[in-house]
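Missing here: one protein chain of the complex. Every other protein chain is in place.
Which chain is which? They are A, B and C, in the order written, and residues in each are numbered from 1.
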Amino acid sequence: VSPFKGVIPYLATPIDHDGDLREDVLRRLCNDLVSKGVHGLTPLGSTGEFAYLNRAQRTRVVEVTVEASSGRVPVIAGVASTSTSDAMGQAKAYSSLGVAGLVVVLETYFPLKDSEVERYFLSIADATSLPIILYTNPNFQRTDLSISVIERLSRHQNIVGIKDASTNTGRLMSIMDRCDGRIDVFAASSHIPAAVMMIGGKGWFAGPACVIPQQSVRLYDLCMGRRWDEAVELQRRLWRFNELFARFNLAACVKSALEDQGYEMGAPIAPQSALSKDERDLIASVVSQIGPQ
Amino acid sequence: VSPFKGVIPYLATPIDHDGDLREDVLRRLCNDLVSKGVHGLTPLGSTGEFAYLNRAQRTRVVEVTVEASSGRVPVIAGVASTSTSDAMGQAKAYSSLGVAGLVVVLETYFPLKDSEVERYFLSIADATSLPIILYTNPNFQRTDLSISVIERLSRHQNIVGIKDASTNTGRLMSIMDRCDGRIDVFAASSHIPAAVMMIGGKGWFAGPACVIPQQSVRLYDLCMGRRWDEAVELQRRLWRFNELFARFNLAACVKSALEDQGYEMGAPIAPQSALSKDERDLIASVVSQIGPQ
Amino acid sequence: VSPFKGVIPYLATPIDHDGDLREDVLRRLCNDLVSKGVHGLTPLGSTGEFAYLNRAQRTRVVEVTVEASSGRVPVIAGVASTSTSDAMGQAKAYSSLGVAGLVVVLETYFPLKDSEVERYFLSIADATSLPIILYTNPNFQRTDLSISVIERLSRHQNIVGIKDASTNTGRLMSIMDRCDGRIDVFAASSHIPAAVMMIGGKGWFAGPACVIPQQSVRLYDLCMGRRWDEAVELQRRLWRFNELFARFNLAACVKSALEDQGYEMGAPIAPQSALSKDERDLIASVVSQIGPQ
Partner (left out) sequence: VSPFKGVIPYLATPIDHDGDLREDVLRRLCNDLVSKGVHGLTPLGSTGEFAYLNRAQRTRVVEVTVEASSGRVPVIAGVASTSTSDAMGQAKAYSSLGVAGLVVVLETYFPLKDSEVERYFLSIADATSLPIILYTNPNFQRTDLSISVIERLSRHQNIVGIKDASTNTGRLMSIMDRCDGRIDVFAASSHIPAAVMMIGGKGWFAGPACVIPQQSVRLYDLCMGRRWDEAVELQRRLWRFNELFARFNLAACVKSALEDQGYEMGAPIAPQSALSKDERDLIASVVSQIGPQ
């Protein structure tokens, strides 16, 4: 069972025109999110463009996030690689920087068998003593975690949760049933968080929570209070942002919305392009319709 | 808004060794389901192997179902074709047999544009005065209904609901939001019915309800009573059957479970083969673990 | 080994505004193709919109084609169904109409195992004494024939060839190697016919040959004469029509080009729509650039 819960934003990564990290912007974003009540911070998720950052940039992003959170909420850093030894190296490096946990994903080039997938995650779980959240995103990775693999991995003492970024909500109930309480299940932005909470979820790791942290925390509180009618009513408004998030490039969408809030996030990393004026206006309009609460 | 609601089993079609419909078995199944409280009956859904039945068989299945239900619950018959005029013919034929509504799906061979998809459904909606449930199953059809098409179709007065058989539960919330109450949303066996009810669903059209009708009605009643904790607890047990249903051939799975209950359903239509002994034992075991309530 | 070879057009099916077969147009098309040198005729292929025709229409199309060819070239009719018994019925019916062979494809709704796929084709091969061409089209069917299944099927005495409509030309060489000469391999419009002939193909079954029969026969003759440089030069021009054929709806593309040649083909069957003016102009322009030879 996981020490984590609640609303854990996948942090977007502010990058300037020269491709360098804007540390001050990241620091301010972390601070503001914590003060708005989020329950943790995840640098180097999909929304954080981990796939476009080099080793040094990744390390620095984690470092800045840990400093900025200064122990107020857990920092759960993203680990991602095609190579087991490289992923183990990331895990150890982030552990030494003081993170509270890891969200681990497998990148693939050549197709892998279940036994190979399993070994990757076990090796990383063995590499440090940190609690680990499995992360699988069949939209962006070509290797998914089968339920059998998840069931076996759930028996490792360091593996405490899973974030499943498929759109298949029924799969989450199957995971809960098969893992029998050994790991916690978290939603991604592709699931309806309130529905996942209703069936037994523990919270959600998601990019949109960077943009609508207070509303997300409010939704979480309604769910925890089992006030489902109010939760669904709020959820319905918040869902419109998740729809945009899925429709556009995730990082571009969150960066655009955060720019509107005064954070100098910059454009997504090339060859990704910035959104058009119309797209940015649509995002601004959806966020403003959600309202502050 | 739809006159339908609740638990509406997709009826399996009992076929004997010569390929002929076992009318008496179908009649008994319909009777038993109605007496166990289901809210409607759908002949010629996916589970009913519509794709394997010829024109005469399809018509006879509808006829027998209408007779057997004898007005106690609405019969909502499946209409499916690659061809608009053929589908219109089915709609008119079933209308004259006394069905209360139609569940309409589009089969595709060559890929279609949204405008072509839209026209198919509008033509059928114009062909009779019956209320129509749109049906889309991206697992078995190669053409899905986009949310824009659904939004436009929802403005036709005869189109009153949608059954979406994707596994993407978030899509249902998007449909609800975009159609603004003009059509009702129903779950399929690929979604968690309790979760769909929680976000505003009206019921579910699904094969498993042939096998576990009372438990399904109980789940529906808990949802309607907003007793979500009990609903989720029951849902979790029922979900195991939906998992099997998705894992095996749908028709084979339901036929096997109904044979265990004394209905002579026969094997699925060739080239589909019957399940193995081990598979049938697994199904029997899962059904028995669910229990009678 | 197959009694068939060469250029075998997949006939488009002329349909009038009421959805009825234009028998005279089909008859004239068959006549003209035969007089231009094609080596066989296939009614009820993909291009022939078999998936949109009812039983009676299918039968009539075969009947008219057999009459029109009046023994000058073999008629090899398409058989297609989700259901084994229905497909066997088609095979017997077309056999009694005097066709010289069958091109058999499997339509699928629920996914099938290899053993189920195999049984379908074996049942049809056993149903008549006609020579059978296996047909697999992974673009339009959801069940493909694995090379192992093809290898096993190639041992049936009535199974004499395969038309593979994937785009994977290497697969054809693998089939030739695995089946060791027991069956002939034919190209589809998705392969480069000259390349398939070079590696050992026997001809091609394809919609474009309705539109460019003489040029196709010329290409075949160059290949048979092993005049590869000339063949490739001609092939390059002909390929442009195959590109359009893949880009647009197949039936719509061929019908448009045949309308330009004076055949009243009508529109593709609804919900498929006719091509736009721009699309039809593009087709006309590509055909005219190919030239008469």
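The rule is simple: contacts are C-beta pairs under 8 Å (C-beta built on N, C-alpha and C of every residue); 3 or more make two chains touch, one makes a residue touch a chain.
Please read these numbers as outputs of a predicted model, since none were measured by experiment.
Just so you know, the chain we are not showing touches A, C across the whole complex. Check C:Thr167, C:Gln261 or C:Ser285 against the missing chain and you find that the one touching it is C:Thr167. Of the options A:Phe4, A:Tyr94 or A:Tyr120, the residue whose C-beta touches the omitted chain is A:Tyr120. Checked against the hidden chain, the listed residues C:Ala194, C:Ala209 or C:Cys253 yield one contact partner: C:Ala194. From the options A:Ser46, A:Asn168 or A:Ser256, the residue with contact to the chain not on display is A:Ser46. Residue-level contact of chain C with the missing chain is found at 166-171, 173-174, 176-177, 190-192, 194-195, 198-200, 226, 228-229, 232, 235-236, 239-240, 242-243. Residues of chain A that touch the chain left out of the display are 19, 46, 49, 51-52, 54-55, 82-86, 106, 109-113, 115-117, 119-120, 123, 140, 142, 249-251, 268-273.
Here is the rule we go by: only the chains that are shown with their structure count from here on.
The touch graph of the protein chains shown is a line.
Distance from the centre of chain C peaks at A, each centre being the average of the chain's Cα atoms.
Core chain by CA centroid proximity to the global CA centroid: B. If each chain is reduced to the centroid of its CA atoms, chain A and chain C end up 50 Å from each other. Along chain C, no residue makes contact with two or more other chains.
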